[in-house]
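Every protein chain of the complex appears in place save one, which is left out.
What follows is chain A.
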Amino acid sequence: MGLEEKLPSGFILSTVEAAAGWARKNSVWPATFGLACCAIELMATGGPHYDLARFGMERASASPRQADLMIVAGRVSQKMAPVLRQIYDQMAEPKWVISMGVCASSGGMFNNYAIVQGVDHIVPVDIYLPGCPPRPEMLIDAIVKLHDKIQNMKFGAHRAEQIDELELQALRTLPLIDQGASK
C-alpha cells in the first residue's frame, strides 16, 4: 500500500494503525454489486430513512477503482462470477467484501447448477449477512461489525504477524466432526 506499510513495528505503528483505522472506517466507499432483490434493500439503506451518509458511505461507487467495500447483494450466477471477480480485482487495496443476503452467502434456497453456492468461492468475504432479503437495519449492523474489523486492522510487521497467527490457528482447527458437530 503506502508509506504506512514500511513503518517499523512498535509504538509508532500502533498509533498509526489506530488513526488510519479510524479514518478508513469513517469513509468506506461501497462498490455496490446489486444483483437481485437485496439491491432494493441496499438502495433503501442509502435513502433518507436509514441514511448511509451517517457512516460516510453515501457515495455508492459505480467505478471499482474508487471503492473500498464491495457489497454483493443478491444471487451470483455462474455467468456473473467472472465479472464479479474482475470488479473485485479492479478495486484498490485495502478492500473489504460484505456478502449480503443468503443467496450471496451460500446460495440460499437456490441450490442448483446456475447459482454460485456462496460468493466466498470467488472473493474473500469479511462479513456474511443472512436474511432474505436482510432489512436495512441488518445491513447497517453488518457495516458496523465491519467497521470494528477495519478499526482493528494491522499494518506492516504487525499484519505479517497476524497473518501467520491466523494461519497457525486455521491449521490447528479440528474438523467439524471432531468439534462435536453432531450436537
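Here, contacts are C-beta pairs under 8 Å (C-beta built on N, C-alpha and C of every residue); 3 or more make two chains touch, one makes a residue touch a chain; residues count from 1.
Everything below uses one rule, namely that contacts and distances are computed from a predicted model.
Undergrad: With one chain of the assembly withheld, which option in "CoA transferase subunit A", "NADH-quinone oxidoreductase subunit I", "Antagonist of KipI" or "Sulfur-oxidizing protein SoxX" matches that chain's UniProt protein name?
TA: Looking only at the record, the undisplayed chain corresponds to "NADH-quinone oxidoreductase subunit I".
Undergrad: Thinking of the whole complex, not just what is shown, which of A:Ala20, A:Met57 or A:Ala142 touches the missing chain?
TA: Final answer for the missing-chain contact: A:Ala142.
Undergrad: Against the chain that's been left off, what residues of chain A make contact? List them.
TA: Residues 48-51, 54, 102, 105-109, 111, 118, 120, 126-132, 134-138, 140-142, 144-145, 149, 176, 182-183 of chain A touch the chain that is not shown.
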